[in-house]
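Shown next, in structure tokens, is the structure this report addresses.
Every protein chain except one is present and positioned as in the full complex.
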Amino acid sequence: MTSSTTSATPAPEPLEPPPAVPGSVRKPLSAASLARQRRKASAVRFWKQYRTHRAGLYGLAGLVLIALLALAAPLLVGADVQSVTAAPGTALESPSTEFPLGTDQFGRSLLGLLIWGARISLLVGLLAAALSVAIGTLVGIVAGHYGGWFSTVVMRITDWFLVMPALVLAIVLATVMSRSMWTVVLAIGVTSWPTTARLVRAQTIAVESRPYIERATALGGGHRHVMTRHVLPNVMPLVLAQTTLGISTAILTEATLAFLGLGDPTVVSWGGMLQDAREAGAVSSGHWWYLAPPGIAIALVALAFTLCGRAVESVLNPKLGVGR
Amino acid sequence: MSLLEVRDLRVTYGSGAAAVPAVRGVDLTLEAGTKLGVAGESGCGKSTLALALLRLLPASARLEGEVLLDGEDVLAMSWGRLRAVRWAGASIVFQGAMHSLNAVHRIGDQIAEPLLVHGRATPAAARARVGELLEHVGLPAARAAAYPHELSGGQRQRVMIAMALACDPRLIVADEPTTALDVMIQAQILRLIEGLVAEQSISLLMISHDLAVLADTCDRLAVMYAGRVVEEGPAREVYEAAAHPYGRALSSAFPRIGDPASRRAPRGLPGDPPDPAALPGGCTFHPRCPVALDACGELDQELREAGAGRRAACVHVGSAS
Partner (left out) sequence: MATTSTPADAVRADQARAADGAPRTGASSGYLRHAAGKLGGALVSLFAVLVTSFFLFRIIPGDPVKAMTHGVPTSAEQLATLRRQFGLDLPLWQQFTDYCAKALTGDLGTSFQFRAPVGELIWEKLPATLLLTGVAVVVYSALGLWLGTRSAWRHGGLGDKLNTGIALTLWSVPSFWLGLLLIIVFSVGTGPVPGLFPTGGMESGMGETGLAYVLDVAHHLVLPVVTLVAVGYAQTLLVMRSSLLDEMGGDYLTTARAKGLRDDVVRRRHAVPNALLPTVTMVFINLGHVAAGSILVETVFSWPGLGGLFYQALSVPDLPLVQGLFVVFAGAMILMNLLADLLYPLLDPRVGR
């Protein structure tokens, strides 16, 4: 008993409690600006602590670099890099000064494709993680707020999803639906939310046990008010950490689906490049320059997001021990 | 030769600018077969002292001085010799036996462990000895098969004591052995320790924040404040007529059994014990001292004679007052 109480991890302390003024009817301006100020102060505090995690800084730097590259892709390589008909080179050229990473079986520049592929991989990763965390947050807050049999049923379903092999479920979903980027986003998003839901629910219950929530309800704040004005701001830091960690998983899953031929056939992504490489016989002919770069790119982006996520997590909840 | 002699023991956590002194030059002597109590508030360094005696502090702690156990300096021992001395020469009864026992091992195995490690018994003989030890501390021998969580707090503390006795040490260090227990059980455990120690003529170093408990059990008392011994002497005398104002405050902080006056007017001590990282200058007690002089903020006080067999570190001791 005593051991369980001391070893239990306390709920992560939210960075700032929302204003105690339950201004659903008449919200004084000063309260809003006060809240804004506090939010700013807590963001500064967060950054100060984040800065002490060196791995997290490396991750962040890597992300900024890759994001800039993806955003600048239209300027650097242009959309016609994807075009099979207007390919500049001959098929499967080795690396040269003209094509630093060689060409694919259609004669397209692999370096160009790699840069262009960052757009899809990042976009799908971000969207899928956002969808997953959105579902998880919604389910978690609603289950935590209402409680009772409703919460029990919702958490049962969550637990069931938690037990499911997410990758297999995503593959099956992508198989039965039509091939498109949105299918991939949906397949990853709806299979990876349960962890977030569990964490958010626990945090919601912790937040709602605080006295100011009781005061808000006593002053006439409805369910909606409590959930959006009080609970949501408090679970946001947790959600942020979850999203960051979720993106790296989503990017890996996207690559996997694309490699299995379940991605959008009309766009170039890193996983799709690997599938092309395999189909072009890069393995048996030992064309490592075709195969290596997309994999390294996937690994670097996934690692960068993981490092950031772990740093965020350990800033929010030092007891988790990831940063130690 | 004394059984235990601590000479100018200093323990510092961390290093450089971040160094925090926890024990700042402690001298203690414990004769064979006697009982010494060490009292003080939490944070005064008394638990650090207990762990330092067997070099059980984390690697970040720096130890200086001498800890002579039977004439041999524990702090200068090789690791091999140190391991041989641990438990066999001196054993420890920790506070809060819930956490001090391993939750996933049966208590019998935990008691037998030092016997086997120090080569005192074969596995079969160790089993028999465990039964004996358990009965010795008032538990049925069959409890050897129990896990710590299946026992009450008092029973767990009995197991700790049985464990401490396993290798027939000459010294037992008891660090707050009764703190986590309620009053009835506290008294039982104290009587048990007292009885066993007397019976086997083991020396006892008992550490507690409760001066009354120590005065009741021990022959001599040392009062610690901010990492130093500020008063030392025969237990009764220190308890009833402390020479140091901190000793006086500590002895009046607990209601005295059989003395209604002290219960009606318990005198506490204002303020908190000082932060070891930022100790006040001069006598470290002066900010809380009711009888401090102006000079106390400047002048550090050494232990000095304060009557027969008594020492105290106060400007008022041995002076005109």
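Observations on the model:
By letter and in written order, the chains are A and B; residue numbering begins at 1 in each of them.
Here is the rule we use: a residue touches a chain if its C-beta (ideal position, glycine included) is under 8 Å from a C-beta of that chain, and two chains touch if they have at least 3 such contacts.
These numbers come from a predicted model, not from an experiment.
For the chain that does not appear, the touching partners among the shown chains are A, B.
In the complete complex, the hidden chain is touched by one of B:Ser42, B:Thr122 or B:Ser152, namely B:Ser152. Screening A:Leu57, A:Leu76, A:Ala134 or A:Val172 against the full complex identifies A:Val172 as the residue touching the chain left out. Across B:Val20, B:Leu63 or B:Ile185, the single residue that touches the chain missing here is B:Ile185.
On the side of chain A, touch with the chain left out of the figure occurs at residues 1-3, 7, 55, 160, 163-165, 167-169, 171-173, 175-177, 248, 252, 255-256, 259-262, 271, 274, 277-278, 282-286, 288, 291-292, 294-295, 298-300, 302-303, 306-307, 320-322, 324. Interface residues of chain B facing the missing partner chain: 51, 54, 56, 83-88, 91-92, 94, 96, 98-105, 113-114, 117-118, 140, 142-143, 147, 149-156, 163, 181-182, 184-185.
The criterion applied here is as follows: only the chains that are shown with their structure count from here on.
Chain geometry summary: the mean Cα position of chain A and that of chain B are 53 Å apart.
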